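For this view, one protein chain was removed and the others were kept in their places.
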């Protein structure tokens, strides 16, 4: 009855997430599952929540939702955005654009600034929009739009939003923990992230920072869901050891999250960001030197956590990735929706945010392109990436 | 910064869920997390889905939702029930009653048969209701209403519902896998369960059987959610190795589910049910012999997976559970909402569905009651439970 | 080709070792294995060794041997005992007696004090022997002779040995970590123990405390093995991060040992000993109250880590243990060699050194005896054990 697995695992995965999970976190997920109403687990949950707050660098309690960030973001939209809200959605990629669809279910009016998916939103555009529309009450933006591997300047944008007295919702799922960005750095009122990207945890939880301004807005939203998968409020006080959970939390994922955060804090966030940066810089240097193009119009907006490479003309996306996987044992991510087929993504997150993986990526990608008849100069790529690695190691 | 854990774990947990997870399943959850779009994982997911179908004894694909059963049931309500539906909700406990609130968000009209929470729904009541209301299109019922530890006769109810051409939604979260009940046994059109009760898995996934009749109803429901945590349709084809996931599945939970189902099928479902039954019978025999009352009005409606014991007059619920936990190291479950404070629950699920745990329960509960000054005859309880165990072992 | 496992695991194991391993330790054993010559592992090894010294309460480096304690003890005999040594072996059980055979391979002369295997060595006997034989250079004694479940008064014995200027070798494999005994408490020159008994680790390592006096004796023993499984000297400095290992250490076992010691130190040794003592006291009270006899002639010499119960006349050892296992799911240990068939052993070590397991032992043993037609008063046993537990909990 049982079908046999015919596919084998790739030797090395350099995806844009889910990523390989730190062994310590995998082991933590094998911790015996405790009864959620037992005092032991209730205290444990509060302690984990505290550590998440510490990692987010906020002085109010973090909010953990027991679902992957996509439904977590949907829940944030459903809870925050009301029929009174004019929402400005900033779309520089597939994920940013997608938020607009969720917003539109709840808002009074949806405004949008959209740029080509290899560019980023300019703070000036946001400024101009506010100049025209004083009634914008909520702004939504993705920090790292993963399907493009590009970054928006959310510190500047956040300042503008706050100055205009609107609320800012930030999706930092695939940058937080790999880059130096926190809720307060960008004046986010709701900041959404998760453990399964740069922190090297498993997918299944959403981490949020929801500040007092946002909670008030939610409290005033009479259509905000309750007793629902889409409700933030249900979980607002669930972190307290003396409060019940609205439904059973994902106990094993919490055990994993505990290790994820310990891992991050013990290594030192600055050290973690540095190795993401070094790996990405070396990778980008190599990609360019070998004769490939970055997807981002400008390297300055390329994320430290994902390198998106434009697929050369005449090369087919699927063939390229399968060649890298089947001959060299290295799995890359494809694009998504509008970027699918146009770019290939090399993840630098968690475990593989180590310089050697930049060299592996270049070797495997170069090898695959050459094998498919698209000649690139892998040697130049390796050389440039090596120089970047050596330079950072000597710094 | 890090707070120290002050509470210690109980030596033994006999909860009504989440329950202790089989070691094999815990280890499976520590399997390296694969990229969800990699062919390896896509094939793995399809294989797990197939095995879930086999365990459900259905000949159509099972549906796995990446959330705990509570939001899973909410999603089923949101997807199935439309503004055209007259819903008959059968409420014999807290969970049954709760479904009515979800139904009411979506239905045209909610009818309800409610019985005291220590009784069960009679098929005759359902029959009579259909006689009065030919327009009932959906019936919802909980098999094992966990906060009461009682069972509804869903095979008979299911037959009536099918004969009246309505759809039946069954919550079998805390009975399936511990008792002989499957979607087809009770003519369920949507049958909802999960891995974290009788199957000894972690909480975080919902398992559903949605048959063709139910999918048609959902397809015809123009308000059925899509691109949402509440959408069943989003996931309908996600099990196929050549179809994308609507959002990232909980990879580690899928690794756990794979082991959960293997464990169940390899032990043999009939063997699993038998040890749940023996443990529950022995426990109930002991409870009665020691001078305590079962919560259920009649032992015939007591679940094989949870023994609910009426808390004797003069004994305080919290004190009783904390005494059992602190002196004897055994954690029990309390009631929930209306049953809170009135009963204590001894779980017989998964790992602890072994006769020795019936003896442990009686010893710890008896010891705690006596310690609190409520004299019970623990010796008689042990004796009766032992006799029941020996009888089953000799059978 | 692969044979199917036909035996199932017992629900609960109350053995005298190997015992159930703490989940935390099991997880630690799943830590990625590092290259033993890598600086990371070398530093890790030194740190673990330091923690072992701390747990042994010695101010010199502990010695870890990469084998189970039986070959570890053989190695100690081979390394320490020379053709110049007159060895006094104290034999109050199978293990004590066994040491004499190893000693005899190396010593000049073997003297022995042997008592019936349900009694313990009296310090007066040792004193008298020294009075007669000034030339005794080495004394060997087992603290807890596991096959008998009895304890020797090694603090008093140790003082006598030291006063007579002989060396003392102590086997404390199945008492250290469960009782308050350390090398310096008993003037041991070589103190041998391991992680797989009271500390709830896996079998595969030996922990030793070898003091300077013992090392000098070994250095002077020109027949002491080197480049050998039997050599203590090979490993003397291997703990240092800058020294090589004589052969590959058991890396996974070291990962487990690290967690074993953390677990012990974090819980607090005094707390660990206390729960071993409470469990044993309650168990012994119950055993006697139900009408069974302890193996030990006097309860004062019964170990806190194992309760040896005399098998009643007319009951067959194997039947008794298999009845307890097959009907009640509880596995006990048999005796060994001379004690085999005469006693049954209930382990109180590590994970199961919790009072509830005393009640489980009594219930299962009582149930099994009654089932075999040997009537005991299980109820009285439960009652007496419960009283002992309550008394300790209130203390």
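First chain written, first letter: the chains are A, B and C, and each begins at residue 1.
By definition in this document, contacts are C-beta pairs under 8 Å (C-beta built on N, C-alpha and C of every residue); 3 or more make two chains touch, one makes a residue touch a chain.
Note that this is a predicted model, so its numbers are computed, not measured.
For the omitted chain, the shown partners it touches in the full complex are A, B, C.
For the options C:3, C:132 or C:222, the residue in contact with the chain missing from this view is C:3.
Of the listed positions A:174, A:281 or A:378, the one in contact with the omitted chain in the full complex is A:378. If you put the hidden chain back, the residue from C:70, C:274 or C:380 that touches it is C:70. Take chain B: the residues that touch the chain left off the picture are 23-24, 27-28, 30-32. Residues 1-3, 5-10, 13, 15, 17-21, 26-27, 29-40, 42-44, 46-47, 50-51, 54, 66-71, 74-75, 101-102, 196, 202-204, 227-230, 246-253, 256, 325, 331, 333-334 of chain C touch the missing chain (whole complex, contact as defined above). Taking the whole complex into account, chain A touches the unshown chain at residues 11-12, 23, 26-27, 30, 326-330, 354-357, 359-360, 363-364, 367, 370-371, 378-380, 382-383, 386, 389-390, 393.
Note that in this section only the chains that are shown with their structure count from here on.
Interface note: chain B and chain C, two copies of one sequence, contact each other through mostly matching residue numbers (shared numbers exceed half of all numbers used). Chain centres here are Cα means. That of chain A falls 52 Å from that of chain C. If you average the CA atoms of chain B and of chain C, the two centres end up 44 Å from each other. Multi-chain contact residues of chain B (touching two or more other chains) are listed as 26-27, 30.
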